[in-house]
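Below is one structure, written out as structure tokens, with a few remarks after it.
Let's turn to subunit A:
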Amino acid sequence: MTELLIRNACVIDPLNDICGEVMDIAVRDGKIVESVGSGAEVIDAGGSLTMPGGIDSHTHICGTKVNFGRYMSPEDMRAGRTARRGHMHSTSGYSVPTTYGTSYRYSAMGYTTALEGAMAPLEARHTHEEFTHTPLQDMMANTLFDGNWPIMQAIHDGDIRRAAAIVGWTLSAVKGFAIKLTNPGGTEAWGWGKDVASIRDPVPHFEVTPAEIIRAMIEANEMLNLPHSVHLHCNCLGKPGNHQCTLETFDLVPNANNKRQSLYATHVQFHSYGGSSWRDICSRSEEICRAINSKPQIVIDMGQVMFGKTTTMTADGPMEFNLYRLYHNKWSNHDVELETGSGIIPVYYSRKNLVNSIMWSIGLELALLTDNPWQCILSTDNPNGAPFVKYPEIMALLMSKRYRNEIFGTVHPDTEHNVPLAAIDRELTWNDIAIMTRGAPAKALGIEDLGKGHLGEGADADIAIYPININETDPATSAEEVIRAFGQTDYTIKRGRVVCRQGTCMVDGKNTTIWVDPHISENYSMDHDPEFAKNFDRYYTVRMSNYPVQEEYIRRNLCIETEAQL
Partner candidate 1 sequence: MKFILNTGRTVTQGRHVEHKYHQGYFEETSSCFIHPLDLMDLDLEDGEHVEVVSEWGSVVLRAVSCEDLRKGMIFVPLGPFANHIIPPRTHSTGMPDFKNITVELARTERERLTQWELMEKIGGKRYENQ
Partner candidate 2 sequence: MKVTLEVKPRQKPYLPIEAEGIVPRTFFEGTDSLTVFRGNKELPLEEIFNVAIEGEAESVDEVEIIILGDSSRIKRVGEYMDGGRIHITGDIGMHCGNFMSAGEIVIDGNADAWLGREMRGGRIRCHGSAGDYCAAGYRGEKRGMRGGTVEVFGDAGDFTAETLAGGSVIIHGNAGDLSGVDMKEGELTIMGDTSRACANMSGGMAYVHGTVNDMIPTFRKIGQEKVNGEPYTRFSGDIANRGKGTLFIRNYKYLD
């Protein structure tokens, strides 16, 4: 039995409605408890801001695509190199750091849980291998179903239950966490070098539309009783005028679950553009947020862009090719048979560039114009909008109008004619930030009941203590302070152990992989479906028996078993 007592913690814990109360937190064997004995190890927080461990509900840090981003970028590796010391392995990389680099940097910022945004089922083993080497965060994997042949076939046949059964089988086979749709239908069209132009544009050969895929997957998601909702990267990413596509997509979403949203729309910044070309692109964040404010069934994350160098990587293959033709830098693409695609290119977001400045502005607008912070999660779609190490700056931008104005003064001068940012006075509170980085992601992912994202009794003792006193610091006037404090915790505690102290990781660490296993009736089990098996072995290049991810890859794991209505 190990016990820990954190004294004088100034706690913000939105899921438990605690906002700035100075209190003690007791921990036994990795869980929050009512009290501990006198022999407990004591940490005196001295009134510092204390929150549940941060949760990134959409980040790209593990798996085939991310690793290819590293592999093709020795120039990125030249930054962020550290030598092995103590419990820390050597690290390299800035926008796509090594797994240890990612893990240590997140930990230093107080993040203890992360969801990998896109895992191709066929290559799931790779994602899980990298999870093993990302030791200080509990991990989940969004599983890609945007161009899945048997699912598109089932949708085409009008058999949503079969589609759900295939999703369920796959999630359980690859140890995935949730349904991810990236440019649904578009990644299959990309198999012929094409894309879909709207949510009503049918996928070549399969003759289903993105809208049909999205609706069917939302329905399937609820049939399977999954903890998280469908996690959607809308069609038409990055195209001027795409806000129309985004709004049409939002209109498809029923209010299908009373516990959480029915749709999680990711990196909405990239989907909120007006105009018809790069010449007249503008922000349509107001319309997007109006839709969100009227649809509690939707939760989004920002996909904030920050200026500087980064690497874009997504399953959206055709989008990356368009980006390549724009930037003319290097371009990688990786299509995955029967399932999905992906693309990678390095980018530089410049404040001198009007389009980049507009993108920067839109991300902030989304967070400021969404009334309910539980509906808008803080993210950069790491590393697409910026590496996650920029989060503290984003927090400061959201909390301080003054700091926002200061930066706004450095961007392309025409930006103000194309975005509403300058007119927005809202400044987010400490509580809002805690919601956007802890409570909301936990709730949206459906993991608050597992003890994530809050500090209530029985919760996992994942705790971040930041070196800042919120009663003495006015974030509106102290952006520098906010950035410094959120950049490095005094203590990051994972499952009751101090894993990181002022930027130095203290343990080797062992994380947990959270996955779902929907229980499906025999009738709908793909393991006993001759048609499914026959087509599998005919069209995949891996035998069906070699496809599922073996136990060896999830040594320490938490399985969420659900009862499917199938």
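If you want to know what made the cut, all candidates are chains of the complex that A comes from, given by their letters.
Heads up, the rule we're going with is that contacts are C-beta pairs under 8 Å (C-beta built on N, C-alpha and C of every residue); 3 or more make two chains touch, one makes a residue touch a chain; residues count from 1.
Just so it is clear, the structure is predicted and the values come from calculations on it, not from any experiment.
S.K.: Just give the number of the candidate touching subunit A here, out of 1 or 2, all from the same complex.
M.R.: Among 1 or 2, contact with subunit A goes to 2.
S.K.: Write out the stretch or stretches of subunit A touching candidate 2 in their complex.
M.R.: 72-76, 78, 329
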